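One chain of protein is taken out of this complex; the other chains stay put.
A and B label the chains in the order they appear, each numbered from 1.
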Amino acid sequence: MKGLARAFHSHRLALRLALLVLLLILPFILKESWVSLANEMLIMALAGCALNIMLGYTGMVSFGPAGLYAVGAYATAILLTRYHSSFIIALIGAPILAGIAGVIVGWFCVRRSATYFALLTLAFSQIIWTIIFEWYDFTGGDNGIVSIPIPEFFFTISHCYYFTLAVVGACVLLLWTIIQSPFGKTLQAIRENPGRTEFIAIPLKRYQLAAFVLSSVFLGVAGSLYCVFSGSVFPDYAHWVKSTDMLVICLLGGFYNFTGPIVGSVVYILLSKIIAKQTMFWMFFLGAIIVFLVLFMRNGIVGFLADKFSPVTDPAPGSGKDGGGR
Amino acid sequence: MILETQNLVKSFGGLTAVYDVNLRIQEGELASIIGPNGAGKTTLFNLLTGHLPLDSGRVIFQGRDITGLPPHTISRMGIGRSFQRLNIFPRLSTFDNVQVAVFSAQRQSRNLFSRASKLARRETEAILDSVGLLDKKGVKGGLLAHGDQKRLEMGIALAVEPTLLLLDEPTQGMSPRESAEITRLIQKLVKEKGLTLIFVEHDMNVVFGISDNIKVLHQGRIIFEGKPEEVKNNEEVQRIYLGEEKDAWSSR
Partner (left out) sequence: MTFEAAAGQALSGISVGMVLFLIAVGLSIIFGTLKVLNLAHGSIYMVGGFLCFGFTSALAQVPGAFWWTLILAPVVVALLGGVIEILLLRRIYAQDVLYQYILTFGLILILGETCKFIWGVGYHTVSVPWPVNGKIPIWGLSFPVYNLFLIGCGIAVFLGLLALMRYTGLGRMIRAVTFNREMANALGINVPRVYTGVFMLGCWLAGLAGTLMPPMSVVALGSDMAVIIECFIIVVIGGLGSLPGAFLGSIILGLLTAFGIYIIPKLAVAFAFLLMIVVLVIRPWGLMGKPE
């Protein structure tokens, strides 16, 4: 195992390049349905990474990320259908509106911690769901909004895929930069010991709110991407079951590692599709997997692997740490 | 006078934890607060750092009334603290533990885009060096030995550049040798950085060894204060301690 670990580390750069190449040539080597699946995986990966800012890095357990995700999706949908705005505006509007929603929701939720915080996020996301569901005139109610006028360019699956890849790639890079910054370190300190951070002159609630808003913005981008991808939006985008999907993705991949949600997204969506093809009771197996995860693999896949593959001593800080860990 | 408190009162339900506490601490002073368990020492610290709201009274720091200010503001103004029960960031490395505090001191915590590993390295390593943890900078905080975690505690507290440092039982759980080391460290740091120190201690060696001034807290009230010799010889103080720490006392 150690030999494998060392090989993995010394060829990190090569492996990453290989992955990049693979992602770029994907549409040429896979069938369209698989490319579409990959598209979905990328979007959920972004949603997972966004949620993980709060969850894994700041230690704030939210039960309601889907609410902000749906705000992004509906923002793009409504801007395109109702206000006939340009595509760019519709795209940019999503994270902005999701961010604003994040400020409002976050301000209330952050006033409490742990269980109460989680319940507040749940309540707010259900309010968002209810508003979307009931406000028929504006949001189409439970019919959702379909046939959204996205540019014809995106009707081709591979075009859509590359677009998603570009946006998700840029966002993930941005998130990675933020995590590596002093701000990111401060968030992690908050996760480790929120009370202590006030003793080092950090206004705790303000930073927690910032993490919440940051999460919301990128969740909004993910929602917007899905709107473009599927051409329609539905109230269920805001439902707490969707939130749970996102939480499971983070847990499955491992929320103490940056790449965790990405791995989690790939595995989760893959598993769901594969199992769904085999049996109509696929949710049973999903439930069983989830239970297994919580009981036996709490650090997720990447966490599990990181334990096995981590170097004998921790690398010294500032010496260029392995990209997948911390 | 760097710190003054006026008639501090704090109760929890029916229990009065702190009553009519008046402190006057001079700059550069090494003051200690002693008293039996439950005397209200940690509560007093929590009141000073803004973590508990006062029932009544005022706290004046460097001439400014800081009563009711939020904890992070008080921390920013220069009151630092270490804790009785360990209060570090366990999953962060020793280096990161201190670096996060240095970032705060440098107002860099809001920096979203620079790479943290490239910033504040000199300052962080200097602090680690001054508490004797430089060689362990890569170790996760939670994996350090108890004594080293105490040093880390102090390192974190120092990193925010306090002028007044509140130490809550710095030698708790330590062997005599470790206690002596920590005490030397405290003295060195106080001199190097010109700090004012208020510490709570049970180890009388430490208390009598380095304090300029001792205050005795009992059931929330300061019942006596004075120089070490005066405190040692005071009958009431001896009486209060006789049940609790007879050995520690009689060995003086």
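By our rule, a contact is a pair of C-beta atoms (placed from the backbone, for glycine too) under 8 Å apart; a residue touches a chain by one contact, two chains touch by 3 or more.
What you are looking at is a predicted structure, and each value in this text was computed from that prediction instead of being measured.
Although it is not drawn here, the omitted chain touches the following shown chains in the complete assembly: A.
One of A:23, A:89, A:119 or A:276 touches the chain omitted from the figure, and that residue is A:119. From the set A:23, A:89 or A:131, the residue in touch with the chain omitted from the display is A:131, counting the whole complex.
One of A:82, A:111 or A:206 touches the chain omitted from the figure, and that residue is A:111.
Where chain A meets the chain that is not shown, the touching residues are 55, 61, 63, 108, 111-112, 114-116, 118-120, 122-124, 126-127, 130-131, 134-135, 240-241, 244, 247-248, 251, 281, 283-284, 286-291, 293-295, 298.
Criterion: only the chains that are shown with their structure count from here on.
Residues 49, 51, 70-73, 75-76, 80-81, 83, 87-93, 95-97, 99-101, 103-105, 108-121, 137-140, 156-157, 159-160 of chain B touch chain A in their complex. In the complex of the two chains, the chain A residues touching chain B come out as 177-178, 180-186, 188-189, 192-193, 195-204, 207, 256, 313-319, 321.
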